[in-house]
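Complex shown without one protein chain; remaining protein chains in place.
Each chain carries a letter (A, B and C) given by its place in the written order, and its residues are counted from 1.
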């Protein structure tokens, strides 16, 4: 939940839980001193005979409206429905599917979308439907329309751009506010745009990075979720940077997905609050 | 505050604050699932005419007793009284005094204690009383008695062992439960005991570390507050390890002191909960 | 090449290359000041009509004998023949096979060995023969004999223990001096032996690690090749440590394999010289 800060917020929420004989398992709270904005994430359990999930949600609504809050209440067993968008690089998809296979994420992956067929075998190996949309400059608008329809039909909650080499239109982005996660292969805001590894190589940096962020209309400008880095030296060729960067990209994207799927990220304007 | 976990703890605390028209500025909470223990740290403000600090403390006492809690309530301007114990190495003392001089810690340092006079100039430069206790195998008991008396007289809250090369007696340690912070120059529990850099050099590790911890009766076994590491290679000599380790030691000790002075560390048996 | 240090070593080697019209592409050199031992790795090219590989090797032999050197000369296209030993955890095997599939290692993997059949599907996916040896306390000696025979028949150069949960006998270890690489799931020498994540959890460390090392007769005591770490907090459960550690294990083991396969590791007694 996020809302303008004021006294009594924690008290109201924790009392609400206590009155239902619930116990708080995990609580994270943050107040942004600049924007006077309040952020909270609470995990709690409750005796099973103390009302259905819908009844609890309805009971909390008046308080939330009073706070002018944006909020989500989810049963702990619920799973986010994720579509992964890819092009030709396999490392990020490989990472997500493998981690998913060993149960690291509370998600379902009912769909993989690509503009190429290269990774269809990898998708098949994990038994996930793989749909090719051969996007070109000419058909881009139509392809996106069909993608959006498909996502809607399949009730997809979250789109992961796992090195998907196409820029999404504002309409597509607008369909998933704080619901599309991209991995950019540089330490943003350094090296925005294309070929960041070549840019890094030519600049002679001693550290390269990767950045996962929510996608907004402004390319490479969305709220940053997670970043990580690795050292490079004069010995590293451009190919070495790409190799080292691959490891960063898949780890950083996987971490962002885990945080997102566990509702641990709250957006604060152009930034994120991450309750890790 | 820490106490056995049960429903209603956050509710009671936050309601207590709300009823006094207070606003929560920062709240960290943790429940140890193993020990079913509850930990919380709350920073809050309150209108100045809503009771004195002592009245507020008295008002909270019944609830705390009901919870069987260990708790501290401090006004935000209060300062921890710290004594720094040193021997001959200056780097940790230098770091603490410099950081203190630019206002990084909410502490006072009314006393530096040493078993050697080497660092008296450094203490003088920052205008801090420097007392030498020339500890030997024979006079150790007596010297400690006098140190304890001095600490008591000066109302010292916290003792920092900034590479103090003497082992404290159980009696001394017992005087300051969770109140003595040591810096060990290895990545504990690797390389306990003497000469950890030499041990690391001979083992051929690729990473060295430093560890700050509360001092307990068991040497190098106290609850760990903070650790950090740095890479080393086959090129690094023993002297290089010592040089690189110096940087770790002073940063890790300074971070532990900052966390401690801001009441951000709660002890959980042999571990710590650190609300960073 | 490694040998006792003395003047003229670099001069002799570089002159040998120059006289054959070769050009040095990459040269790493180290002198251990403690042991007065010289280490060098040189990558060089040579015009194709300046003698066969065998002729060059023969030509260098007298100098190497004069230096009392241990040395290897390999054509740059040569590939190490690797057998991977696994038990039930798939993460390290998955990592190695995937990286191998995209060409990160100059190796062949003609064989995967396991004491369980769990990972046979993963091996099949990459088209690699998978042999099960159901080792028990009773048949261990016989199973190892058969494994050693198989490795010998298949001309295996290097054995990777990718979370293989069996301790190898001294005879097996003796068959591959500096040729068996293990991944230990702790920051050695902390937490030797079994259940290092549980040990780390109970000690309350703030950083966990993983260590790849050559296997010697002394368990967990072989020369360390590579180590890496990740931060943990009081929030991390034992399961979180295992999850975070998985990422370390596979990255650290993969790096060790890459260094080894590129002949970038020279053993120096109980340590390694790593020309990264």
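Here are some notes:
Here, a contact is a pair of C-beta atoms (placed from the backbone, for glycine too) under 8 Å apart; a residue touches a chain by one contact, two chains touch by 3 or more.
Since the structure is predicted, the reported quantities are computational estimates derived from the model, not experimental observations.
Screening A:7, A:22 or A:209 against the full complex identifies A:209 as the residue touching the chain left out.
For the chain left out of this panel, the touching residue among A:38, A:130, A:172 or A:187 is A:187.
Panel shows subunit C; residues 5-11, 14-15, 17-18, 21-31 of it touch the chain omitted from the view.
Across the interface with the omitted chain, subunit B contributes residues 90-91, 94, 98, 102, 104, 125, 235, 243, 247, 251, 276. Summarising the interface, subunit A meets the missing chain with residues 30, 32-33, 187-191, 202-207, 209, 223-229, 233-235, 237, 268, 270-274, 276.
One rule holds for everything that comes next: only the chains that are shown with their structure count from here on.
Using CA-based centroids throughout, the chain positioned farthest away from subunit B is C. Averaged C-alpha coordinates give centres for subunit A and subunit C that are 37 Å from one another.
Distance between subunit B and subunit C, defined via averaged C-alpha coordinates, is recorded as 41 Å. Within subunit B, residues 30 each touch two or more of the remaining chains.
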